[in-house]
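What follows is a short report on a single structure.
Only one protein chain is missing; all other protein chains are in place.
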Amino acid sequence: MTERRHGRQFVRTFFTSPTAVEGEDDSAKMLRRAIQLRGMQAPDVWVPDNEDATAPSMRDEGARNIVEVVSEDGADFPGEIHPRVVWHRDSPSARYRGFQHMLEITDPEGGAVEHIDGFVIPEVGDIDDWKKADEFFTIVENEHGLEEGSLTMSVIIESGQAELAMESLRDEMGKPTNNLERLFLLVNGEVDYTKDMRAMTPTGSLPPWPELRHNTSRGASAAGLIAVDGPYDDIRNVEGYRTRMTENQAKGMIGIWSLTPGQVVEANTSPLPPKTGSWLLDVDGQRVELESEDGIEVYDGDYVSLDALGDDYELLVGSTTRTLTGEELHEELLKMTSYVPSMDDIVDSMEEFEAAKEAGRGAIAMERSTTLRIGQTEFDISTDRMWDEATYQAAMTPISLFQDVYENRPDQHEELEERYGADVVERAMQVGR
Amino acid sequence: MTERRHGRQFVRTFFTSPTAVEGEDDSAKMLRRAIQLRGMQAPDVWVPDNEDATAPSMRDEGARNIVEVVSEDGADFPGEIHPRVVWHRDSPSARYRGFQHMLEITDPEGGAVEHIDGFVIPEVGDIDDWKKADEFFTIVENEHGLEEGSLTMSVIIESGQAELAMESLRDEMGKPTNNLERLFLLVNGEVDYTKDMRAMTPTGSLPPWPELRHNTSRGASAAGLIAVDGPYDDIRNVEGYRTRMTENQAKGMIGIWSLTPGQVVEANTSPLPPKTGSWLLDVDGQRVELESEDGIEVYDGDYVSLDALGDDYELLVGSTTRTLTGEELHEELLKMTSYVPSMDDIVDSMEEFEAAKEAGRGAIAMERSTTLRIGQTEFDISTDRMWDEATYQAAMTPISLFQDVYENRPDQHEELEERYGADVVERAMQVGR
Partner (left out) sequence: MTERRHGRQFVRTFFTSPTAVEGEDDSAKMLRRAIQLRGMQAPDVWVPDNEDATAPSMRDEGARNIVEVVSEDGADFPGEIHPRVVWHRDSPSARYRGFQHMLEITDPEGGAVEHIDGFVIPEVGDIDDWKKADEFFTIVENEHGLEEGSLTMSVIIESGQAELAMESLRDEMGKPTNNLERLFLLVNGEVDYTKDMRAMTPTGSLPPWPELRHNTSRGASAAGLIAVDGPYDDIRNVEGYRTRMTENQAKGMIGIWSLTPGQVVEANTSPLPPKTGSWLLDVDGQRVELESEDGIEVYDGDYVSLDALGDDYELLVGSTTRTLTGEELHEELLKMTSYVPSMDDIVDSMEEFEAAKEAGRGAIAMERSTTLRIGQTEFDISTDRMWDEATYQAAMTPISLFQDVYENRPDQHEELEERYGADVVERAMQVGR
């Protein structure tokens, strides 16, 4: 795995706030509210957004608001702070304005810069455009006496050009005439990307863009960066947001944009293993979670039913009935079920494998068994899964994420311990080290 | 959005005709018929096809036929004219023959060249192969006293090499030793691509190649070109053709190959917003269009049913029944429905947003409401959607397309006005300017 260079190895949440709201007594209201967020409501990366979330006429005031709010309360904010400034591959005036705002926000006299981790640059184009932004970071650092490369740069991928640029990062980072090692997040921006690609859907909803998400995740993997998906603007649709995150995680894109503190909680939680494990049953192509009653996993829908017939069983799936021996039924049910391990389960398995490795064994079988109840009929299933070094390493991803969170977010310790119990948290912090 | 360089910003239709048919009194019959097409039956780009559609032995005659037919009737043809010549990355003799045909077709003595917009080059390989073709264009232009770069070049992407070449267009266009700025269309050729990739399906049908379509669309976006999908050869399957186009549009690939005037009509129409809006209901994972009866949207299938129970409601979806309050039902139905806006709706919303922006507001709520009838039960739903600059810009894509069509295709004015009404057309031509 390519080494990540900056403070965080993982970023779950990218939360934007308008920097200046017109018609309010205090135009910095939203910033002041956001900087007070703590625990699961506080994002890993907070983005005072001096671009799209703020009206163009309010952006100079927005830059001043950032300085004021961050200098006052930035020291106590538990996440990183990365303001977004204006930028556009096709507009030198937008680029120059963004540069001026960066200069202003990082002026040591303002007192904010010590709490600012970097900036987010939207609407980047090809790699030479990224270099223009990087050069402004370098000048800003030099002007204000900051260490070269100390401000990270995150970009929004919202054009085909930028999607292609991610392929050359590995070649370009480290060249003597840039400081692109400052790169931190690759963030999708699907709304503007859709515009740039001139894509349309009948209802005006966003296309799913699976290839873009793959390419952003791959770009991050190849260059030691962190991939973040764009905003999910159907704010009330919590289930949809969760589904999107599960999809993203299977692509290696663990972070996602959050538009509300409610979305932050969801996105901070989603990539962490569940507190309790659960069994799933394939029902007409969908995986349905079984209900656990006194250690028995219960399915009481109509699609699948099971009856004992003497020594045999009758299994109905959809409209197909089969008579099976106990052994055949066991095989069939293994195919139809799967298990979502809890944090405790994962830590257990890893500890067991570590002990086996210590004892000189390279692969061990992990057993998993339970009793299913389908309709009125109960049946025991049990399966072995071989664990070798590769299985162990793959299982490490959620644990590494947890460890990164635990180390960087003391404000979430209490909630994490409530969720998992102190014992599991402690063991999860030890495993794999 | 990267600027498009040539006459058309969008191309909906790419229609090929054989240049010489053996065994006919007039071997140019198909060309003569195609060049008479007008209105929705006439493509945006017409391709006299001196490659695969024409037998190898007939291609010299085909080149002469192009000259004859285009010199006679090209002035009145409403679309652009881009003959396809032979070319192959692996065959110098095919490349040389293609060059000779280009020289012949553009000879000013033939009188066709003033109506010829460019050429289509099939079977290109890596970028250096594209440059070989470009060089022949330059020589042709120089020999015939045409302006350098005045003939556009479109290519068929039908190899893995060419798919990769699209990633370097942005770097290569503008180099001093080529004229690749002449590039116009990137056209998929899935049949030969399938052969080049050595892909197979059990029935011999074409694989869907979603990644190729994404990459072609992205290549066009990054380099200011126009993406066109390959032929859909199940000509009688109009529904399948439409589904393919809707999928393509969600990828930003708005143009498609057409094999018949009937397909041209479909493909000219598909990316334009509908005349009337419609409501969709999610039925078992499919979006079903509701029937509109006196302003009520009616679902009369079996999968969903709704009954009033005093103040509450019983909603059956599939085999799951839930009892919901009116408010819960409203929330649920909002999730299950979506709206496909008409051209009129889109123009309305854009005008409303423009007025709000003028008045200094950056975001406004657009309301959409209707009455649903599910079984015997009626229920009113109403939803707000926030429009900001990004929403506005995204909604602009179908309108920009419409404006491009209207400006470049006077022969379609009548049909467009019949479709939308003169008032909507006029407002659509004003909005966003």
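The first chain written gets the first letter, and so on, giving A and B; residue counts start at 1 in each chain.
Going forward, contacts are C-beta pairs under 8 Å (C-beta built on N, C-alpha and C of every residue); 3 or more make two chains touch, one makes a residue touch a chain.
Worth saying up front: this structure is predicted, and the values here are computed from it rather than measured.
> In the complete assembly, which of A:G7, A:P56 or A:P210 touches the absent chain?
A:P210
> Can you work out which residue in A:S71, A:N237 or A:S338 touches the chain that's missing from view?
Reading the full complex, the residue touching the unseen chain is A:S338.
> From the list A:G39, A:G110, A:G149 or A:G252, which touches the chain that is not on show?
Of the candidates A:G39, A:G110, A:G149 or A:G252, A:G252 is in touch with the missing chain.
> Which residue from B:T194, B:T216, B:N248 or B:Q412 sits in contact with the chain not drawn here?
Among B:T194, B:T216, B:N248 or B:Q412, only B:T194 touches the chain that is not shown.
> Just checking the interface: what residues of chain B touch the absent partner chain?
Touch set of chain B with respect to the missing chain: 22, 52, 55, 126, 159-161, 163-164, 167, 191-192, 194-205, 207-208, 210-212, 233, 236-237, 301-302.
> For chain A, which residues lie in contact with the unshown chain of the complex?
1-2, 10, 167, 170-171, 210-211, 214-215, 217-222, 246, 249-252, 254, 271, 280, 319, 331, 335, 338-341, 362, 388-391, 393-398, 400-401
Please note the rule applied: only the chains that are shown with their structure count from here on.
> Could you work out the angle of the rotation that brings the CA atoms of chain A onto the matching CA atoms of chain B, rounded to the nearest 5 degrees?
My answer is 120 degrees for the C-alpha fit.
> Where the CA atoms of chain A average out and where those of chain B average out, how many Å apart are those spots?
Chain centres of chain A and chain B, defined by C-alpha means, are spaced 35 Å apart.
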